Structure formats: C-alpha cells, structure tokens
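The structure's right below; bear with me while I get my questions together.
Every protein chain except one is present and positioned as in the full complex.
So, subunit A:
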Amino acid sequence: MARIGNTLIASVTAAALCSGAWLLHGTGAHAPPQPSVTEGRPDPGEEALAAPALPPSPPDRIRIPSIRVNAPLTGLGLTAAGSLDVPPAGQKNLAGWYEAGTTPGETGTAIVAGHVDNAEGPAVFYDLGALKRGSAIEVDRRDGRVARFTVDAVEVYQAKDFPDDKVYGAAKRPELRVITCGGGYSKATGYQGNVVVFAHLTGAA
C-alpha cells in the first residue's frame, strides 16, 4: 500500500516538474512569424492581367483561409503626418481599408491594414508573415461579389526606409496590399517596420 502511494507521488512529482518547466520555458518571446527572403517580390514584368477588373464597390470583409483570417473591414483615412491610419486597437479582429483609394477588385492598388498585436496579445494579422506566394485572399464587397486575390510576394520593410511607391503606388491591374507591423521589435521604439503582402486579382465570384 505504501509502495503504491510512493509510486503515485513520485509520478505526480515528475509530471509536475516537467509541466512546470515546460510552462515557464514557453513564456518567452512569441514574435509573430516573418517571411523568408524566398517569398520576396518577383521581378517586375509579371504584370500580366490575370482576371478582368471589377467595378468599384467598397469591401466588407477579408478572408485569408491559410492563416485563418476572417475579419470585417472598416474605412481608414490618413493621419496628420500622411501615413495610413489604423483600425481601433481594442478590436483585435478588425482590419481596415484605405477608403479614399482603390476598392479591392477594381483597377489600381487597394490597401488593407490591420494590427499584428495589441496590448492584450496577438491580433487579426498576427500570422500575416507566414503567408506564401500563391496563397489565396478573398474580399467580400458590398455589391455582393467576392474578389479573389493570389499572393505574389511577402516582404518586410523597415520604417526608416519604406518604399512608398512599391507599396502604395498605382497599378495597371487590380492589386491588393495587406499590411501589418513586423521587422523586429525593440522595447524603446516598438516594431521596426511592416510586413507587406503583395497580391493581384485572379478571379471573382
């Protein structure tokens, strides 16, 4: 009887030791995934039109199945400094789109942005940096159509050297940019830059 009790207590002790060590070890940094260089932007020249442009219609929702994103979109403007404003940080499953610009699916560059995290933890685009070339992005539009985009590249840019033209500049075909924070983090200055996903329209429903 004492032997069974000893064995039991020894097992519980060992299990508690292992799980305690695992739990404490696992509380280190959980940096959001960052893209590898192989997901970088292909050379210009692959600008062929893949699907006919849609008429303008504001978007309602963005879905990225491979990273389990399914989020409503709110309209975004510009800050006083001229940078793209961001959705309210408190709502972690909310993304935004630049509503003075191109609507997703029409010819030009539509811009979507969302938080990688907020004070509470991971937010809507936490896994954006894990997207790969060829991944699908779907945007529900108010006209009832769904614009389907295919990822061309996933890049990281430092804030101090941000390529505005590449990211925001006009396009001759329907394109989409999806932006979140990334590029390393320091306690003093926060995230150093942005993860930017480049995609183009490949279909519509």
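Assorted remarks:
Here, a contact is a pair of C-beta atoms (placed from the backbone, for glycine too) under 8 Å apart; a residue touches a chain by one contact, two chains touch by 3 or more; residues count from 1.
Here is the rule we use: contacts and distances are computed from a predicted model.
When the listed names "Integral membrane protein", "Cysteine desulfurase", "RsbT antagonist protein RsbS" or "Sugar ABC transporter permease" are checked against UniProt, the chain not shown comes out as "Integral membrane protein".
Within the set A:Asp117, A:Glu138, A:Asp152 or A:Glu175, the residue that contacts the chain not displayed is A:Asp117. Within subunit A, the residues in touch with the undisplayed chain are 2-3, 6, 9-10, 12-14, 16-17, 19-24, 26-32, 55-58, 60, 72, 74, 78, 81-84, 86, 89, 91-94, 98, 100-103, 108, 111, 113-123, 125-126, 140-145, 157-159, 162, 164, 168-170, 179-182, 185, 187, 190-191, 193-194.
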